[in-house]
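One protein chain omitted, others in place.
Presenting subunit A:
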């Protein structure tokens, strides 16, 4: 590859974030798609793979006596600090990584080279796994109220909308076209979710081009058609998800919001969700806190507060609740928009859907929902998630916020979701990774032009094939929490920091034993035993038929111990559970004590490392933390010189 200046650097050190004093030494390899760190000083070979499309920043820090530090931040919240002995090498790696992590053209994206040679037919079929047509028909459309409109078949009316759109039956072709001309980017009001029980609908659009006084008869007729398509209600809500001030400012640019006086039978409502720039900065602030080295509890809570992140999550959820309530309880249809109708609108519509319809709380349901409200409606994935080297001002964690809203809900209703948090984290990872073709480009038109269905794989099939990893064992379709509309409590104390995502690779922070894994193991065991029982009974029946012989059935006792600890690789799991955190606040003061314990006995001498060890051909590179192996570091090595201070003195000076 022309971009790799230096394919291999030796004697590189990788610093563990939690215990920054411990470094592993190894060799760094640069390949076309991954940077690989191979630790070679321990008996067990440990590899850390970093996918280049997941790299979001590479920072070269000032050279010290030990070498040149290179800080790599990833979009899945992994952070790695390498120390490269030679400054020149560090420079070369830095320049190479910068280029490799910022492809200039779509064709360079990983999905076009990932399993490129697999059977075309199989790949094509995999893309048929989800069908939006089937989803709309599951909701009950088309029907006598809603039509499939051919108006955008060639992306002529709106190039960011999908080809197939559902509109009220009474909306004629001229009304649709007229309305689209009065809306930003031609994104006219169209159906997102239809509630077949009471005919209420969630529609979405972009802002009207109303300026200070402009009107559009067709647009007014379009909204009237939506009201008419709901026989149970004589009005509808129009929800502008922006803060009122932002919406008013837009009027000066000839855009704006609906004037209640011009539209008959609408109730207009602002819901102040901040724009993508505020969200980007908020996340940045929160990450500074979550990445800080050993912050105090107060620093952490203050940082979390000042980032405003949870406040924004609450705003999105509150908006979803408002809409779900209007639809479910008042049988009123709602039109949702923001500015262009592809960020906040997508968030709010999909959160409302999750609240309203238990289907979206199943694995397949969430996939379909993302496919409908995000992928098909032209959420700008490549811009927002920085797939190509582009404008940093376009980047914002919009879908991350939606996934977090779902997570917050699942924390509040642990039995209501078929999927577990790993599912959400895996989706988050692949929205950024570009390993699958689902999220490349910014709209359906672009994706079709890239022929993504022919050239790339679909994430959804992969997730479906591996669904056992993503099932929530507590989910029961018949549980009271699962039925009907979710009515979450939105008191501020219900919003929690999502450690499993934002500190995903800081394995020392997570619970050391996993309830989910345990329940899965128990369940599997039960299943096996039941199968054994059946087969034994069959045998008994056969044998009894043959003769009245005494029969001995052998039952297997299954070892469940592997499921007890949160990390599956057997050698490291005991160590993981057994690794003390840094309680001293003085670093490794204990290792300076004169009496080193030598025997391994119960030994806690194993340290987990955020790292990945995988073959490049593995279909799921860098996803859930649970199939990573942790590295092993021997802490019984001689004490470091710099910590050979008298703890007594240290205690004095620390106080």
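To be clear about the criterion, a residue touches a chain if its C-beta (ideal position, glycine included) is under 8 Å from a C-beta of that chain, and two chains touch if they have at least 3 such contacts; residues count from 1.
Everything that follows uses one rule, which is that contacts and distances are computed from a predicted model.
Visitor: Given the options "Histidine-containing phosphotransfer protein", "Vacuolar protein sorting-associated protein 16 homolog", "Myotubularin-related protein 9" or "Translation initiation factor eIF2B subunit delta", say which is the protein name UniProt records for the missing chain.
Guide: Not shown, but named in UniProt as "Myotubularin-related protein 9".
Visitor: Have a look at A:235, A:270, A:359 or A:413 and name the one touching the chain we're not showing.
Guide: A:413
Visitor: Could you tell which one of A:32, A:177, A:214 or A:494 touches the chain left off the display?
Guide: A:494
Visitor: Given that one chain is not shown, which residue among A:40, A:61 or A:526 touches it?
Guide: Only one listed residue reaches the unshown chain, and that is A:526.
Visitor: Which parts of subunit A are in contact with the chain that was left out?
Guide: These residues of subunit A touch the chain that is not shown: 18, 290, 294-302, 304-305, 308, 310-311, 314, 412-415, 473-474, 476, 479-481, 489-497, 499, 503, 506, 508-515, 518-519, 522-523, 525-526, 529-530, 560-561, 564, 574, 577-581, 583-585, 590, 593-595, 597, 601-602, 604, 646-648, 651-652, 654-655.
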